[in-house]
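Omission of a single protein chain aside, the complex is shown with its protein chains in their original locations.
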Amino acid sequence: TPLGPARSLPQGFLLKCLEQVRKIQADGAELQERLCAAHKLCHPEELVLLGHSLGIPQAPLSSCSSQSLQLTSCLDQLHSGLFLYEGLLQALAGISPELAPTLDTLQLDITDFATNIWLQMEDLGVAPAVQPTQGTMPTFTSAFQRRAGGVLVASKLQSFLELAYRVLRYLAEP
Amino acid sequence: QCGHILLSAPIVHLGDQVMASCIINQNCSHLVTEWQIVWKLEPELHPRERQQHLPNGTLQSTITLPHLNHSRVLLSCCLHWGNSLQILDQAELQAGYPPIAPHNLSCIMNLTINSLVCQWEPGPDTHLSTSFTLKSFKSQDQCQTQKDSIPDCVPEDGQSHCSIPRKHLQLYQDMSIWVQARNALGTSISPKLCLAPMDVVKLEPPTLWALEPSPGVAPPQPGCLRLRWETWKPSLYIEQKCELRHQPRLGEAGWDLVSTLPARIPEYELCGLLPSTAYTLQMRCTRWPLPGHWSEWSPSLELITTQR
Partner (left out) sequence: QCGHILLSAPIVHLGDQVMASCIINQNCSHLVTEWQIVWKLEPELHPRERQQHLPNGTLQSTITLPHLNHSRVLLSCCLHWGNSLQILDQAELQAGYPPIAPHNLSCIMNLTINSLVCQWEPGPDTHLSTSFTLKSFKSQDQCQTQKDSIPDCVPEDGQSHCSIPRKHLQLYQDMSIWVQARNALGTSISPKLCLAPMDVVKLEPPTLWALEPSPGVAPPQPGCLRLRWETWKPSLYIEQKCELRHQPRLGEAGWDLVSTLPARIPEYELCGLLPSTAYTLQMRCTRWPLPGHWSEWSPSLELITTQR
């Protein structure tokens, strides 16, 4: 059953989420800047075909759109999306020594954010019975694929976060 | 082995009684000129002594120090040999106190080194080698129960602070933190803190700038100053509030405070000041409305208000 009115989400939780989204966006932007500077991979649009062949999934946030907001499944989609991006970023491990610290920070921040959402869902008694398990991840067979994968994952993550930010902002409005 | 010292306890509480005995076995007796144990104590003490020849031919001397009030005593068990005193064994006695509970534990999340830095007061010297360990665990119920463990943080020798790196932290979840002090005489732990690292974040100070007069923009009113500021770049993602303090550069006037200023505005006009007077301004910011520590005050900005 969809959650009651948005007021049931504590303001502190929403403010923290907004802060975390901004941090992850900053981390993601740094990863994109470094990939562009170091490997001239600056435009995800140039890698769409490769993305198809690598099979990099997109995390849905359909329940979070302002027209049809269903809070419980929106929170669930937020958590599952973050969990997916955790897995995708892990699959990119070994991308390059220079990018590893940026990737680690991004993963830590995403894991923190996913945990916060899960705990909030538990507090509200709407958490799924079982934590999600990671589906099959794309395999990146070359350094180029890991870098191109990094660009694609970072770009999909940014659009995911943009949507998340909008819904969290809406929920945080007094 | 010719001679051997046995201690009732190598480490005792200051003021406690200690007994030490030295046993010289037979295969030493034929060598010596005077078959009598001599103790050398450093610092010099004069304990009660009882010396006896045991049936199996060994010689034993036992000394008692009723109240050991030195933190270190070096005991040497000796025998006369020719005109020299031969040291056959040595032992060190240590005395001190068990550690009292470390106190004033406080932590700050430092975004520059990306670590939670905790510090504490170690308490009085115990005279013994005492190790301090910063312990913590992640919790999801206001620190009632442990969810995940966190590796102990061992400070560098003699330091009363320790830094827990980002990879062991969940920045937005509560964690229980305390300090354990341990030496040979006991262990004690500090009161426990329960905090989420981001809630104790301390930002670097903002930067203050004068606003250069620009064509087409009226100069500031007499007794006003126009300035702008930028919060610390790595904290852009954190919502903050700031406060500004100002005082005339000369004279005895204290600081005046302008609080609850927004972190990000293009420019700011400060009025109500004395005209054509040099002012010193400083600013600091804090995470807000979410909790956090105030940053240090920024370096000073010196500005002069316009004439009347």
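Per-chain residue numbering starts at 1, and chain names A and B are given in the order in which the chains are listed.
By our rule, contacts are C-beta pairs under 8 Å (C-beta built on N, C-alpha and C of every residue); 3 or more make two chains touch, one makes a residue touch a chain.
No experiment lies behind these values; they were computed from the predicted model shown.
Put simply, the hidden chain is in touch with A once you look at the whole complex. Of the options A:33, A:46 or A:122, the residue whose C-beta touches the omitted chain is A:46. Summarising the interface, chain A meets the missing chain with residues 39-41, 45-50, 52-53, 141-142, 144-145, 147-148.
Throughout what follows, only the chains that are shown with their structure count from here on.
Look at where the CA atoms of chain A average out and do the same for chain B: the two points lie 39 Å apart.
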